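Shown next, in structure tokens, is the structure this report addresses.
Note that this complex is displayed minus one protein chain, with the remaining chains in position.
Letters A, B and C mark the chains as written, and numbering starts fresh at 1 in each.
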Amino acid sequence: MIEFMTTVLGFILAMLALGLVRILRGPGDADRMMAAQLIGTGGIAALLLLGVVTAVPATVDVALTLALLATFASIAFVKKGRANAPDSTEGA
Amino acid sequence: MSAAIVFGLCGAAAAGLGLYGLIADPQPLRKIVAFNLLGSGVFMVFGVVARRGAASGFGGDPVPQALVITGVVVAFSATALAVALLLRLFQVTGSATLNTEEPAGMGTDPADA
Amino acid sequence: MSVAINIITIVAITAGAFFFLAGTVGLLRFPDTLTRLHALTKADNLGLGLVVLGLLPQAGSLRGGLKLLCVWALALLAGAMVSQLIAREASGQRGDSVTGHDGPVS
Partner (left out) sequence: MTVALALEMALAAVVLGVATWTIAARETFAAVVGFVTYGLMLALIWVRLDAVDVALVEAAIGGGLGGVLLLGAAARLRVTETLAATARPGATVRVGAALLSATVAAALATGVILLPDPAPTLAPAAAANATATGLGNPVTNVLMAFRAMDTMLEKVVLLLALVGVWSLAPDRLWGGYPGPRHHADPLGTLAFLARLLPPVGIVVGIYVFWTGKDHPGGAFQGGTILAAMWLLVMMAGIADAPQVSSRRLRIVLIAGPGIFLAVGLAGLAIGSAFLAYPVAYAKPLILGIEIAMTLTIAATLGLLVAGAPERSARQ
């Protein structure tokens, strides 16, 4: 079972590496944020599997933190779009 | 044991990359990111030292781990201060370069507008 | 009994990995931003969900299982919201406009 999970973990890592290509290529910021979002979710899955593989149950807490905070970058991205809008009430 | 070595080498490489970016990149924000990269590489080397010190039923030596946590906190506060400085520089001069030959808008304060 | 449980784990996690594959391939190969987003949400919801489902029998304790479910629920909630926000951003709409279909969808 451990071997199986390690293999799946490696597979998900490979998927994350492929997702990085989208960050590389863009073309838009939205595409890059989406890739980051996928890498966040994949990272959560990888952490959960890693917790079982390395027999460290507290890893679930790291996954929980990541699930809660991984979206913050995307939220900051959306707010930034707002700051550049002409009808915006904020910005420098 | 070899696992620790792999991540140690990874940390060394990340520190090198960060140092290069810190020197070679002209944009201050990129320098800040590169500085964080440099720091994280050093922290990784610390993590390897901690991992190798596993004993007494602990997965790693808790002292370097605690030092890394303290280090991350301090690095974050330094980053926040640097970003705030940069944003203020941008507000005052309208640009964000460290190039001193650019007096545009000096003395006035567009932030007050 | 444990064989059956292990088979459930293997099937669910393999299916989850498949959805990560599908999501990644979609993210790379689909022609424009919104279709890529469509692919991404499959990996977000089903990929992680199936991995969590597969890990549940291995959780060992009720507490561990509940935490796993919490991780999935949080990722689902935040992922759904953020996908919507990114989609608005990408389609050029301002995210704040009050449209008919706005609001709690999930």
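Everything that follows uses one rule, which is that a contact is a pair of C-beta atoms (placed from the backbone, for glycine too) under 8 Å apart; a residue touches a chain by one contact, two chains touch by 3 or more.
What you see is a predicted model, and the numbers here were worked out from it, not measured in a lab.
**Q** Quick check: which displayed chains does the absent chain contact?
**A** So, spelled out: the chain left out of view touches A, B, C.
**Q** Which residues does subunit C use to touch the chain missing from this display?
**A** Listed in rising order, the touching residues are 74, 77-78, 81, 84-85, 88, 95-98, 102-104.
**Q** For the chain that got dropped from the picture, name the residues of subunit A it touches.
**A** Where subunit A meets the chain not shown: residues 3, 6-7, 9-10, 13-14, 16-17, 20, 23-24, 26, 29, 32-33, 35-36, 39-40, 43, 46-47, 50-51, 53-54, 56, 58-59, 61-62, 64-66, 68-70, 72-73, 75-80, 82-84, 89-92.
**Q** Considering the whole complex rather than only what is displayed, give the residues of subunit B touching the chain that is not shown.
**A** Residues 2-21, 23-30, 32-34, 36-37, 40-45, 47-63, 65-70, 72-74, 76-81, 83-88, 90, 95-97, 99, 109, 111-112 of subunit B touch the chain that is not shown.
The rule is simple: only the chains that are shown with their structure count from here on.
**Q** Can you name the chain whose C-alpha mean lies closest to the mean of all the C-alpha atoms?
**A** Checking distances from each chain centre to the full centroid gives A.
**Q** Could you please state the distance in Å, as a whole number, between where the Cα atoms of subunit A are centred and where those of subunit B are centred?
**A** Whole-Å distance between the two chain centres: 21.
**Q** Counting in whole Å, what is the centre-to-centre distance of subunit A and subunit C, each centre being its mean C-alpha position?
**A** 11
**Q** For subunit C, jot down the residues that touch at least 2 other chains.
**A** none
**Q** Across the complex, what residues on subunit A touch subunit C?
**A** Contacts found on subunit A: 1, 4-5, 8, 11-12, 15, 18-19, 21-22, 28, 30-31, 33-35, 37-38, 41-42, 44-45, 48-49, 52, 57, 60-61, 63-64, 67-68, 70-71, 74-75, 77-78, 81-82, 85, 87.
**Q** Touching residues of subunit C toward subunit A in the complex: what are they?
**A** Per the stated touch rule, the residues are 6, 9-10, 13-14, 16-17, 20-21, 23-25, 27-28, 33, 36-37, 40, 43-44, 47-48, 51-52, 55, 58, 60, 64, 67-68, 70-72, 74-75, 78-79, 81-83, 85-86, 88-90, 94-96.
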